[in-house]
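Let me give you the structure first, and then I'll get to my questions.
Note that one protein chain of the assembly has been removed; the remaining protein chains are unaltered in position.
Think of it as A and B in the order they're written, each chain with its own count starting at 1.
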Amino acid sequence: MAKRPLNRRDFLRTAAVAGGATAFPAVLRLRPSWAAGNSVPVGSLLDKTGGINIYGLPAIAATEYAVAELNAKGGLLGKQLELIQYDTQSDIANFPKFAKKLILEDQVVVIHGGITSASRESFRPVIDEYKQLYFYNIIYEGGVCDKYVFVTGETPTQQMGPLAKYALKKYGTKAYTVAADYNFGHISWKWWDIFWRNGGGLEPVAGGKRGQHVGKVEFIPLDVTDFNATINRIQEAKPDVLMSFLVGGAHINFYRQFAAAGLKNKIPIISTTFGFGNEHIVLDAKEVEGLVACYPYFDEVDNPQNRAFKAAMKKKMNNPNYYIGDAGAESYNGWNFWAKAVQKAGSFDREPVTKALETGIEWDSPMGRVKMDPASHHVIFTMHLAAVNNKHGWNVIESFPNIPPTETMQLCDLIKNPNQHTQYQPK
Amino acid sequence: MSLDTAVIMALEILNSITILVLLALGLALIFGMMRIVNLAQGEFFTAGAFTVLTAVRYAHLPLWIGMLLAPCVVAGIGIAIEWLIIRRLYGRPLDVMLATWGVSLLLIGLITVIFGAVTQGIPFALGNFAVGRYSYPEYRIVMTTVAAGLMLSVYLLFRYTGFGRRARATIANPEMASAAGINTPRMFMLTFGLGAGLAGAAGAIMAPIVGVVPTMGVLYIARAFITVVVGGPVVLLGTLSSASALGFIEALISRFPLFRIETAGHCAPPPCEISIGGSAFFGQIALLIFAILLLRLLPQGISGFWRQRE
Partner (left out) sequence: MRRISSPEALSALLVLLPLLAVPWAFKPYTANVLAVYMIYGLLAMSLGLIWGYAGIMSFGQTAFFGIGAYAYGAIGLNLIDRTHQTHAALLGGLAAAALLAAVVGYFMFYGRISDVYASIITMALTLVLFAFAVSTGGDEWVIGVARFGGFNGMFGQGESSQNIANFQIPPVTLWLPGMAAPFEFKINRESTAGYFLVLGASVVIYLLVRFLLRSRLGRVTVAIRENEARVASLGYDTRFYKLALFTIAGAIAGLAGMLFAAWGRFVNPDRFGLGFAASTVVYVLLGGRTNLLGGFVGAAIIGHLTSYLAEVVPFTTIPGDAGPWVTFLMEASRRIVREAPLLVQGAVLVGVVLVLEDGITPPLFRFLTRHRRWGWWLLLPAVLLYFGHRVACLQADLCVF
């Protein structure tokens, strides 16, 4: 490679790039300590770009709306909320980095965020090291038990009870399971194994049918797009119902290929994950109509708070067909749980807010009635069973109030043992 | 094993091989023949799928027109990239790798900007047929037919047409070809475009089965390269033999566990065991390991080895 003689043009060119890049910190504002001013910084770590943004974008939209709504009502404790968001770009390495930034530089009083369990676990050590208040607002595999962390996402047991009972009643006792091959899939399977064999509970359900598993549970890596062999194995096992814990963009193709093999009307599907990524909008009705899922929130749930919430979000997004989804609703709820605790505690500091949350805050959200369980730091929901309809939406079948996260509550009591910073899983 | 299960397994193997052939064919031309490490090949694939999507969803054209359009559009993109970037980097293989990688990121970014990051679907109305107690989608048979057709077309093109002769001459010995009056820069450009077009066709044909998303190419590029590298320099023979060997292994290991290891620990239901084989994950691993072994034994790839022996 011949070396060109350096001239001033070369240097200026490279210096401009290097100089410009290193001058950036000067451009960013230096944040003063917030106690003096009349705004208080709050932080959000969500993926605005990259593959995870199908969950990130609705969560961001709901976050912005929740904070704006609080500010419009006068803020909290007389101060306006200053929302500082960082786009973690679907890259797990960004979570600890920006969490440290929010804590050390921006000095936020609370962090909401994290989407995949991997992203949450990647910066929970940072949360613990700096004793930062943190809300995790997404469905996940359950079991987080951390004094500084509050979870407003649903856990498997909240979904599996209603789903198991419904499937046993309507479809039969033989189930085949496919799951995403990572922690969420593995832990979900463990809980599902217990729930299905017990007929819908952590303990055997009295007077109910018991389920059984046919074939062997299949764990499918997240990047597999071709499910040919899996579909053939399902046919071989002849189940009454298929339980799906599949996650992500690549796994959407399973439903399409399943329908292409002519199985949609032969084997019904239930799932704890379908719909969270708006799969029902992407897929056609003739591919997934009739699939049953169980979430604390569907846009189709009807109550006064949800009607107002939907109208406001449609206006904000300037799209009359905007679909909020569970991720959005949970983020909204997370911020409002925090806000109510701050008002009850009369302070933004972590310990009084934690105490306030541990008195069991309960309110009417767009999801319906929700209550924060004091000991486990998780939320007791009204769960809704719904089936995919032929209009890219859901038909709500039945609603179950007061479904607690039993698996986490069994293992985690942060009032009796406050000094825990861990995650539990089934035996 | 019953007859229908055996037939289904044969179909699974055929499916694995088909997908590898589709992924590798265009790259076999570009990398196998022209020695250009094109890391943007996955995005040619993606562009083909998105062309079909645009045609069907936004222009409301019938599916088959979209499928015919895709290779043409992507060939055009390939030609543009060759002319703008690759042309300046002949003889610098690592720089080509990096530049095409940059192109790949740019293309993903561009496609996301235009279409958004959501996975979209292409509806199609083909049914399924029964194999004993199983039902198998007809579309996969269509895919195999198309893959065979593409390979046949490439063979005919390179063997019996003037363009094919000139292309082979240019790639075998560019200086001689140029001295003989062939416009070598144009030949490179057109051959690259052809490789891109083949990838576009592959993306188009696979689009209805897999979701159409800007990052779909990323999932396939690794396997495409491995298939081509193991195949060696001869385009058709290498691709076919490599895809057959690797596809066979992948389908087989996805089906049958090799052995199970019991380990200590808590599992539900007990005992805890790690099963080596019998899942999609191990199918992928087996493919990679087998490819590495093949390369170690035959550093020139399968067809390179055959060629040496002659």
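Quick note on the criterion: a residue touches a chain if its C-beta (ideal position, glycine included) is under 8 Å from a C-beta of that chain, and two chains touch if they have at least 3 such contacts.
All of these numbers come straight from a predicted model, not from anything done at the bench.
Enquirer: Going by the stated contact criterion, tell me the shown chains that border the hidden chain.
Expert: Visible chains that the missing one touches: A, B.
Enquirer: Among A:Asn183, A:Gln305, A:Gln343 or A:Asn389, single out the residue that touches the unshown chain.
Expert: Residue touching the absent chain, from the options given: A:Asn183.
Enquirer: Quick one: which of A:Pro221, A:Pro239 or A:Pro296 touches the chain that's been left out?
Expert: Considering all chains, including the one not shown, the answer is A:Pro221.
Enquirer: Determine which one of B:Thr46, B:Ser135, B:Thr191 or B:Gln284 touches the chain that has been left out.
Expert: That would be B:Gln284, which touches the missing chain.
Enquirer: Where does chain A touch the missing chain, residue by residue?
Expert: 1, 4, 6, 10-11, 14-15, 17-18, 21-22, 24-25, 28, 48-49, 60-61, 64, 85-89, 91-94, 96-98, 100-101, 104-105, 116-118, 121-122, 124-126, 128-130, 143, 181-187, 219, 221-222, 316-318, 411, 421-427
Enquirer: In the complete complex, the non-displayed chain touches which residues of chain B?
Expert: The missing chain touches chain B at positions 37, 85, 88-89, 93-95, 97-99, 101-110, 112-113, 116, 218, 222, 225-226, 229, 263, 265-267, 272-274, 281, 284-285, 288-289, 291-292, 295-296, 299.
Here is the rule we use: only the chains that are shown with their structure count from here on.
Enquirer: I'd like to verify one number: the distance from the centre of chain A to the centre of chain B, where each centre is the average of its C-alpha atoms, in whole angstrom.
Expert: Each chain reduced to its C-alpha mean, chain A and chain B end up 35 Å apart.
Enquirer: Would you tell me which residues of chain B are touching chain A in their complex?
Expert: Within the complex, chain B contacts chain A at residues 5, 8, 12, 15, 19, 117-121, 123, 126-128, 133-137, 139-140, 208-211, 213, 215-216, 219, 251, 254-255, 266, 268-269, 278-281, 283-284.
Enquirer: Across the complex, what residues on chain A touch chain B?
Expert: Per the touch definition, chain A meets chain B at residues 49-51, 53-54, 181, 190, 193-194, 216, 218-221, 223-230, 232, 235-236, 249-250, 252-253, 256-257, 260-263, 278, 282-284, 286-287, 426-427.
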